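Just dropping this structure here.
Every protein chain but one is kept in place in this view of the complex.
Chain lettering (A and B) follows the sequence in which the chains are written, and residue indices restart at 1 in each chain.
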Amino acid sequence: MSETPTTPAESTPRTTPRAAGKSVPIFSIGRVHTIASSTVTQLVRMKTFYFLLAFALVVVAVGNFNIPATPAKELSMIKKVAFGTMDIFAWLFAIVATALLIPKDVEDRTLYTILAKPVRRIEYLLGKLGGVLAVIAISLVAMYAICAAVIFSRESLFVSAEYQSMVASGQYTGAEIEEQLSLIRSQGLRAELGIAVLASFFKAAVVAVVTIFLSTFASSSLFTIIVSVLLFLIGHAHHMASSFWLDESGNSVLVQMLVKVVKVLIPNYQLFSFSEGIVQGEAVVAALVWQMGGLTSGYLIVFLLLSLLVFVDKEF
Amino acid sequence: MKSLFQKVPRLVIAVFGLAVFGLARAPLEEGLRERLVESNLLMPPPGQGAFEQMSQSALMGTLGGLRSLVATYLTLNAFEHFSTKSWDDLRANYLIITNLEPRDESHWVSVIWHIGINATANMEIDTRLPAFERERRFKEYAFQAIELGERGISQIPGSVAIRLQLAEVYREKLKDDCATARIYGTIIGLPGEPAYARRFYGYFMARCPGREGEAYDYLMSLYREGERQRLPTLIKEIKNLEEKLLIPSFRRISEADPDQPGKGQSPASRALPGGIIVP
Partner (left out) sequence: MSEPAVEVKNLTKVFSLGLRKEYVVAVDNLSFEVKAGEVYGLIGPNGSGKSTTMKVVLGLMAASKGSAKVFGLDSGDIRARNEIGFLPENPYFYKHLSGAETLRFYGKLCGLKGAALKDRIGELLKLVDLEGAANRRLAGYSKGMLQRIGLAQSLIQNPRLVILDEPTAGVDPVGSRQIRDLIMRLRDEGYTVFLCSHLLEQVQEVCDRVGIIFKGRMRREGTLDELIEIENQTSMTIENATPELIAGIHELIRSSKGARLIEEGHSRTSLEHLFIQIAERNREGES
């Protein structure tokens, strides 16, 4: 390195200016994929998967509770706690991860370097959403595996214990024993529980895209998180709000108007709680699951477009 | 138009878009909600009563789509009340639980069993209370259990388990044979009906004053179904009714009264095994 500063006049003669680069595709799945996989890496390296450990602890602890209840009831309770906790983890993760990602990119100016590359803003938003959804899906599958292991082990234990005690008493026919065991199995691990996981995913996906929309104009992550959680709570009271305030004539016009506005603007999250019915052992209606999938896609598309509308003009 | 688009802040346009989407999805969502509730996948909102009794955290959880979790927590809490014999707290918990998960049969069965059987039994032996108070509370709990049973049946009309538990309260605690018979009668024909339901219906009808004739005909129809139904209690109840209704001897059944083997007209070789096990 030279000790004295080099002035332009002393520098070596330069080459001719560089040639123009390649053309840029209008939309590139590759760029979306790059941003999505970087988001997954980011969330993984932020050690977010540690919460799976906490989840496993909750489920294993509940699985080993000494509840004074019949085996079928105990299995039902384990299932409810496990799937309920899974549902909370999914939507809470959707809010927090999404709310942290975009504002953090703005604060850290990482967004400048990304948008200064030939990346469209819709590609960035899609990539971020895709990354969050991928992590939620991976987490849900992992949580489901933990639940399934705990439920299956308890179920096997209960079935064999019940079988042995019924046979030992000598009072029951084969059919009666089978009836009792199938009652226990009906509360155990069934294929329909997979649909309950899908229901939680639908809910988390809608929560994530709503949070993305908020974060396109919110000033901070904290604001985004608080508003998202509030919307989530209000979004569960849609039907209740109508029956309390709209159906009763005693309420003022102002209150009724307010309820109507809230209903129109805030997503109806209550609909997405249909996993509870499945966990309780109700039969799954495939057509309804498809329709809920369609509704979820509708929310994703509309909220992404609205996010883009705000984000495309946003100045950093 | 373009200049207007540029003048209006994008957020305002977004909120407008949100409203249009909201109006478009409202009827779709209402239809979906109704179908989800019909298929029992989605629970209708809890009654106002439940909200009044819920603590703030339980309320938040319920509103936040965590009904099952709140219900499970309250169930565990109810076991705690059971172990301390705090029957009123237990009942209060179950009022919320059954409001949150009205479709879960086991909640109804549990609360009827706790209040109708355990709480009443506790009143029979709880010497800390004066006899008058115990008797009063005994009745109160029994009637509360009945009311819960009726509410449970109205929520899950096809439930056999709730009816069986309710019948047990009438049978064991209130000794009301007519009501017991009525409940067993409603079980007949339901899916999952236990094999003994029809016999029990007949037995308790036989003990219900004024329904003896009807009970005799019903039990005889069971008797005619063959050996499968001719259990000791059935024979005994028919024998009792034959005496009570003064049935002419040529129409009486040939089996001996299982409690009085020598008295019957049947040959000794037809004697039934003694002792009443499962009717």
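The definition used in the following text is that contacts are C-beta pairs under 8 Å (C-beta built on N, C-alpha and C of every residue); 3 or more make two chains touch, one makes a residue touch a chain.
Remember, predicted model here, so these are calculated numbers, not experimental data.
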In the full complex, displayed partners of the excluded chain: A
Omitted-chain contact residue, chosen from A:Ile114, A:Ile184 or A:Leu198: A:Ile114
Interface with the unshown chain - residue positions in chain A: 1, 3-9, 11-12, 14-25, 28, 30-31, 34-35, 38, 41-42, 45-46, 108-110, 112-120, 313, 315-316
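By our rule, only the chains that are shown with their structure count from here on.
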Chain centre separation (chain A, chain B; CA means) in Å: 38
Chain B residues touching chain A - in the complex, by the definition given at the top: 10-11, 13-15, 17-19, 21-23, 25-26, 28-29, 32-33, 35-36, 39-45, 48, 60, 63-69, 71-72, 75-76, 79, 82-83, 101, 103-104, 106, 110, 277-278
Complex contacts: residues of chain A adjacent to chain B: 65, 67-70, 72-73, 76-77, 80-81, 83-85, 87-88, 91, 171, 203, 213, 217, 232-233, 236-237, 239-240, 243-244, 263-266, 268-274, 276-280, 282-285, 288, 291-292, 295, 298, 302, 305-306, 309-310, 312-313
